[in-house]
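The structure appears below as structure tokens.
One chain of protein is taken out of this complex; the other chains stay put.
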Amino acid sequence: MEVQTAVNRTQSNAYLKAVLAIVWKDLAAELRSRELLAAMLVFALLVILIFNFAIELQPTLRSTITPGVLWATFSFAGTLGLNRSMAIEKDRGCLDGLLLAPVDRSAIYFGKLFSNLVFMLIVEVIVLPVYAVLYNTNLFNPGLLLVILLGSIGYVAVGTLLSSMAVQARTRDVLLPIMLFPVILPVLLAAVKASGGFLQQAPMNTIWPWLNILIVYDVVFSAIAFMVFDFVVEE
Amino acid sequence: MIPFATSIKFMIGGYSAIFLMLAVYLVTLVLRWRRMKRDMQMLENIKNDPGEANKYQ
Partner (left out) sequence: MSSQPKALTFLTILSAVLFLGALWMVFLFAPLEAVMNYVQKIFYFHIANAWVGMLGFLAAAVAGILYLVKKDLKWDLVELAAVEISVVFFSITIVSGSIWARPTWGTWWTWDPRLTTAAILEMIYLAYLLLRQGIEDPERRARFSAVYTLIGSLSVPLTFFSIILWQTIHPEIIGGGNSGSVGSFGMTTPMLLTMFYCLFTFSFVFVTLFWYRIRLGRLSEQVEILKLKVME
């Protein structure tokens, strides 16, 4: 009995160690080269610039347009990050190395999910003040930050799974956004509505349904992706 | 009440579109089937008589 729990503990320790190892590997590599973050950030800022010319961001309209512009920006930059993150894995042969490790494949999924999430959050944390300054809007809103966290989790949960598939196809780069966007719509819709609600200080009972959708999506799709990841990295 | 002429026009348009698209799909099914059958026949011929392969080069 005690042996069994000891074995279980070592197994879960090994699992956690594997996840952390992957996260650490990605973060350390990125700290050195900063290629991923730089690309995502520059792209995000360019998108905001384009929106400035594409949509008349008059002061009166800003509160309604802001959530949409922000989430469109995050979605596009996010795709970039997901693509690069998986491509680096495959091209450097890291993926094969990870697959040889004697640990459950889903640890790779969670590892990549966390590192992708960290990168996306870093970009968002930088974009928010830039947007706030450029358009003179106060975005320091805890509700908004919560929505950004929940939305990013959902985005990255499905994105990590799909990018693992896309990177193994011939049409690698174009394929990810095509696969991801139709499937991520509940997150996008709910995130935009909830963000707008918090920014306009709408009553909580109008925002709750959207938060619920985000939470449901995050939980369901992380679970599904976790269960199904094995099928996607089989050799 | 939608005027009779407009109503009939759009109804005919709608049903034409439905039938057209259905028909096109059925035709693609038939054509694909026939092409597969032809390929099958050709491959069978090559398998039975390897020399025949030169005919299709």
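Details
We just call them A and B in the order they show up, numbering each chain from 1.
In this section, a residue touches a chain if its C-beta (ideal position, glycine included) is under 8 Å from a C-beta of that chain, and two chains touch if they have at least 3 such contacts.
Quantities reported herein were computed from a predicted structural model and do not represent experimental measurements.
When the whole complex is considered, the residue among A:Ile22, A:Leu95 or A:Leu162 that touches the unshown chain is A:Leu162. One chain is missing from the display, and on chain B it is touched by residues 1-4, 6-8, 10-11, 13-15, 17-18, 21-22, 25, 29, 32-33, 36-37, 39-40, 43-44, 46-47, 53. Take chain A: the residues that touch the chain left off the picture are 158, 161-162, 165-166, 168-172, 175, 178-179, 181-186, 189-190, 193, 206, 209-210, 213, 216-217, 220-221, 224-225, 228, 231-232, 234.
By our rule, only the chains that are shown with their structure count from here on.
As a whole-number value, the distance joining the C-alpha centres of chain A and chain B reads 43 Å.
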